[in-house]
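Left out: one protein chain. Kept in place: all the others.
Each chain carries a letter (A and B) given by its place in the written order, and its residues are counted from 1.
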Amino acid sequence: MSTAGPTDSVASAPLAGGGETLPTAAPAAHAMTAAEAAGYGVPVSFSRGQPVLHVDQAGYEAVIARLRDDGFNGVVDLTAVDYLAHPGRELPDGVRGERFELVVNLVSYVRRQRVRVRVQLPEHDAVLPSLFYVYPGTEAMEREAYDMMGIVFTGHPDLSRILMPEDWEGHPLRKDYAVGRVPVQFKQSPGTR
Amino acid sequence: MSEDPPHNTWTPVHTAETDAETLVAETSEGTQELQPRTLTESAELLRERGAVLRLPDGGVLDSADIDVEITDDETMIINMGPQHPSTHGVLRIMMELDGETVLRSKPIIGYLHTGMEKTGEELTYVQGGTNVTRMDYLAPLFNELVFALATEALLELEVPERATWIRMLLTELNRVSSHLLWMATNGMDLGAVSMMIYGFREREMVLDFFEKTTGLRMNHNFIRPGGVAADLPDGWQEDVNEILHVIPGRLAEYDDLLTGQPIFRERTQGVGVLTAEEAVALGATGPILRSTGVAWDLRRDMPYMFYDQLEFDVVVGSYGDAFDRYAIRLNEIRESLRIITQIVERMPEGDYRIQDKKVTPPPRRRIDESMEALIHHFKIFTEGFKVPEGEVYVGVETPRGEIGCYLVSDGSPKPYRLHIRDASFVNLQSLPIMMRGGLVADAVAVISSVDPVMGGVDR
Partner (left out) sequence: MGFEDLNHNFITAPLEELVKWSRKNSVWPATFGLACCAIEMMATGAAHFDISRFGMEVFRASPRQADLMVVAGRVSQKMAPVLRQVYDQMMEPKWVISMGVCASSGGMFNNYAIVQGVDQVVPVDVYAPGCPPGPETLLHAILTLHSKISTGEMHSRRLDSGGGARLMLPHPGGAGYEDVHVEMRTPH
């Protein structure tokens, strides 16, 4: 870097693969093809054009490792959803819906692609191996999923509450946890789902 | 920066089989060949550096609770925050110090946790913008944008061109105001207090434009599913051109004030260094990732809206230190001004929001004339519009990195699950690695260069 003035900027490189104008509501342009997705041996669905791999609890670690080896070197997001109030959601054949779902969004900086992995977790066994040793960036994300939903990650170096106080009881984002509204005059509390 | 204490002697040895140098270690069991450092897994690197401190963060710390090895030279664990002079919000950091050197640290968050994701499930999609916009409160239009894009992806809507260009104009102006505020608070944290006053000077110009267009200086709730809430006011080109005219000259002043200044350089160069591999492994995005040399910017690499029609450069650093991040943010202001110039030239005529009556409320005048318009207005503002079932993830490039919205809908007018992937939440994980080996006096400089916004971190 030169000693005077700010860093040099990099000229923007031409886009890889096509240059179509993306309409504002099409996140699907940077997605792997159906054939590529089928290569992982798990049920695949396409949600608004985005590929989703439905992995079961047992095969989770292996599929993530394979995705990592295939170039998905960045973890974007790891979160959980509680489907207690919406059990009848659409899932591909061969996937049985459980109460909790873990959702992992990965990105490949090299291939400019995103992929999503969804794992069904039963209520009595909401345990998964931690991804910390594959993607260290999941440390805080897994703590948040534990804190908010109660999903346990084995092998996580420090699985403790991250957003709520340490001695808080309950997992706030679960559907059976009330929002905690204080009654306010003239405004009716919205009904529960 | 202190070196890791050497516990093996690694001697490079030129082997006959390959031309490459292999590292060889002398251990008690004889000579062991080591794989090259470049092949070491990032998680292994982080573990070796022992950067992260695992401690219970409750009020009372019992020495029996700390399961760290106490070395001969005693280390001290101190607590910084949550209320402290650094202007970056309620972040608490526990640091293990060896004298003045920071060994391990642990950022403790949650002091601003607002339950926004839970609140988001109680609000309709029309109201959702008011909730989401208060997460990363320095770049509120980006939060609204990502929520609106996710909702529109679920609805499979295409918004009119003018609405998209207005969104781009406002978000790029928001990037400018966010980076200016960062320069102000960064200067304040490093002791350049006049920078605090200067940074807010230009920010007020941008905020004046926002007030004129959206009605509010902050937390606008202007970018909504379907488009934007209102059209740009008459004479907006003059206002934007005034901003474009004034800011570059002021940026040159700040360049003079800070970039070449020896004190500023001493305080930021070599401070808070992060390597590219660590940044990618930790999920860091935005200026932190770009400062390490990885040229990743969602606007160019996964373009959304009409960024692929615009010409701009992606600013990349080389050393991954605090000075690089400062330089990147300064130049990103310039790039954003360049983008805004192009947007002003190319702004098309048209609707500022989609005409679909199920999603967009009708104009107020029509409510007096048409029963149908009244019913639609009523429905949209009481019940909200129903969004088809599904789930989607949309990410945008904000001043801090990638903010994404993972939205799950069950067919009702309220989101079933609203999760915002916040840039600062993930970027904060790189803080212990950056602070390791540095002095405690540099801790504030490092935190400032990460630019965390606790509203987004804690949500």
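Operating definition for what follows: a residue touches a chain if its C-beta (ideal position, glycine included) is under 8 Å from a C-beta of that chain, and two chains touch if they have at least 3 such contacts.
Predicted model, so just to flag it, every value in this text is computed and none were measured.
Visitor: Which listed residue (B:181, B:298 or B:339) would be found touching the missing chain in the intact complex?
Guide: In the complete complex, the chain left out is touched by residue B:181.
Visitor: For subunit A, which residues lie in contact with the unshown chain of the complex?
Guide: On the subunit A side, contact with the omitted chain comes from 164-168, 172, 177-182, 184.
Visitor: Applying the definition given at the start, please give the residues of subunit B touching the unseen chain.
Guide: 58-60, 82-85, 87, 89-90, 110-116, 118-119, 130-131, 134, 137-138, 181, 184-185, 196-197, 200-201, 203-204, 207, 217-219, 454-455, 458
We adopt the following convention: only the chains that are shown with their structure count from here on.
Visitor: Taking each chain's centre as its mean C-alpha position, how far apart are subunit A and subunit B in Å?
Guide: Inter-chain centre distance comes to 18 Å.
Visitor: For the complex, give me every residue of subunit A touching subunit B.
Guide: 1, 4-7, 9-13, 15, 19, 21-27, 29-30, 47-48, 50, 52, 73-77, 79, 81-82, 85-86, 89-90, 103, 105, 109, 112, 114, 116, 132-141, 144, 148, 157-158, 160-167, 172-173, 179-180, 190
Visitor: Applying the document's contact rule, which stretches of subunit B touch subunit A when the two form their complex?
Guide: Spelled out, the residues of subunit B in touch with subunit A are 41-43, 46, 52, 54, 56-58, 109-110, 113, 115, 117-119, 122, 149, 152-159, 163-164, 255, 259-260, 280-284, 294-296, 300-306, 308-309, 311-319, 324, 327-328, 330-331, 335, 389-395, 402, 404, 406, 408, 410, 416-417, 419, 421, 425-426, 428-429, 458-459.
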